[in-house]
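Please find one structure pasted underneath; my questions will follow.
Every protein chain except one is present and positioned as in the full complex.
Now for chain A:
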């Protein structure tokens, strides 16, 4: 199952529980109850809502249970660009986060092995942004990148960007925000795999006539696949559903709305609950399909 990909940080050799004891079941019970109550029930409710039809004589926002599958056709026709945009932005942000995080994680996990203190310090720096709410951090970026900000005016003064250029409200700003916010989620799983990377494999590769680039391509990358898969999933999935960065109140504009913004608008503003629910189900299914194909194709099963 796709979720196995998240377990990159743990070794795959842990022994499965040998016998079923009542204590184990008892300990599992809170978790099962929690999942049933707060995951399964809402999911069923969401699914039912997505097929609801407007009540015949009700007000705006009043719906009754039905099997109105046209809801799906309608939202797909209406919000097709938003769906595509969401996955496009999420993909670009994931690739960028991987490109930034891999060297960072490699440095912390491999090069800094001899200095554990440096290693811990750098890890703390990676996690440090979590101490501040990500809403605040995204708002701060909005300030920093706004038209009158020091950064933009300086760039204009230096003629590095056109005098009428702007940053907030553009796709670049949204992708920047997504990349920035999800880099730690990429770096940490990458670090956990790279930290355990056995350098003797790299030596063996070099001994077998592989140039440094070939060693990286043929040995380092495949051996760090569990981290890459976990990191990209942890970035891609939330990024595809994100509605903060693309929101008009933050880094986005009218032309950068993602599926999350549409769901939010339908739920809170338009009170079109079936449309919002249908969009949520679509988002979830597409992500599940993409993730399953990705995990299957990356062939990381035996490395997990």
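Note that in this section contacts are C-beta pairs under 8 Å (C-beta built on N, C-alpha and C of every residue); 3 or more make two chains touch, one makes a residue touch a chain; residues count from 1.
Basically, contacts and distances are computed from a predicted model.
Chemist: Which listed name, "nitrile hydratase", "NADH-quinone oxidoreductase subunit J", "Spermidine/putrescine import ATP-binding protein PotA" or "PaaI family thioesterase", is the one UniProt assigns to the chain that has been left out?
Modeler: In UniProt, the chain that is not shown appears as "Spermidine/putrescine import ATP-binding protein PotA".
Chemist: Which of these, A:66, A:155 or A:223, touches the one chain of the complex that we don't see?
Modeler: A:223
Chemist: Out of A:201, A:216 or A:267, which touches the unshown chain?
Modeler: The single option touching the absent chain is A:201.
Chemist: For chain A, which positions touch the chain that isn't shown here?
Modeler: Missing-chain contacts on chain A: residues 198, 200-201, 203-212, 214, 218-219, 222-223, 225, 302-303.
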